[in-house]
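Yeah, one chain of the complex is gone here, protein chain that is, but the others are all in their spots.
Letters A, B and C mark the chains in the order given here, with residues in each chain numbered from 1 onward.
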């Protein structure tokens, strides 16, 4: 069967998360550069279709600074997005859960 | 509202597409290395949860070989995936449409 | 033979270019988001050892906006870096040459 609008909206939400994570994971990041990276990630992802809002928090205080900087991985970021597709609104988020960067759909509503 | 199983399945499908595209876009690729890259992409994505099958075709004949190799972009690949989440099965694909690598849900069915 | 300081400095310069290009190529970018991406790229690369300065220009006017945004590739950026390793200073740059994003060492000097 063709996807419903809500299913298509969730598919679009997933694309944005996969994009954000795998485009930027590995980027050299330090407490001093965390903010500019977070802003660039938000603005990059908001370019994609149906992404109404993307909010990225890089946990500057958690970054491993043994070598002054480290590589961005899921343990250092929290992400929330709002996807709007036709009359469906999907809220999603990513945060660490038991050592794994879990991406999940928080809410699917008709607007 | 919490997502239905079908919506969660579509979200998972989207994650895989975003991952595949943004992890591997930019990889140096030539007709001779297209096959090993396609296999690595399939096996990498099949590691992710709920990805029952991932099939990647790199269009070796289409690759720009002016400089012997080029960078992988959407115009050079066709991708199909099957996602299984609870009792839902989602088929998705990516192909070029009007110069844009369009990712879409082909089918959502209960198994 | 072990590398000289100048050779090691050039090796370090190359690492930064490969990192910058392949970390960020593929990022969704539009005229509106070009600036935040350029700043994030500069600050990310300056985290790496021996990178005294990194300057990234994203050519916002050149971006293909047929689909509102495009993916970052070499044709849309100009990059200059200064690497300082021991008493050696290396200037490098990347710009398009005959359709290929050419990275080159401009100058190696003792300071």
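The rule we apply is simple: contacts are C-beta pairs under 8 Å (C-beta built on N, C-alpha and C of every residue); 3 or more make two chains touch, one makes a residue touch a chain.
The structure presented is a predicted model; accordingly, all values stated were derived computationally and were not measured.
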Q: Could you tell which one of C:53, C:86 or C:107 touches the chain left off the display?
A: C:107
**Q.** Where the unshown chain meets subunit C, residue by residue
**A.** 1-4, 6-8, 10-23, 92, 103-105, 107-109
**Q.** Residues of subunit A (touch criterion as defined above) contacting the omitted chain
**A.** 21-22, 25-26, 66-67, 71, 73, 99-100
Q. Since one chain has been left out of the picture, which residues of subunit B touch it in the full complex?
A. 19, 23-24, 26-30, 32-33, 36-37, 39-41, 43-48, 68-69
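Keep this in mind: only the chains that are shown with their structure count from here on.
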Q. Roughly how far is subunit A from subunit C, going centre to centre by Cα mean, in whole Å?
A. 25
Q. Taking each chain's centre as the mean of its CA atoms, how far is subunit B from subunit C in angstrom?
A. 29
Q.
Centroid of subunit A to centroid of subunit B, CA atoms only: how many Å?
A. 19
Q) In subunit C, what residues contact two or more other chains? A) 26
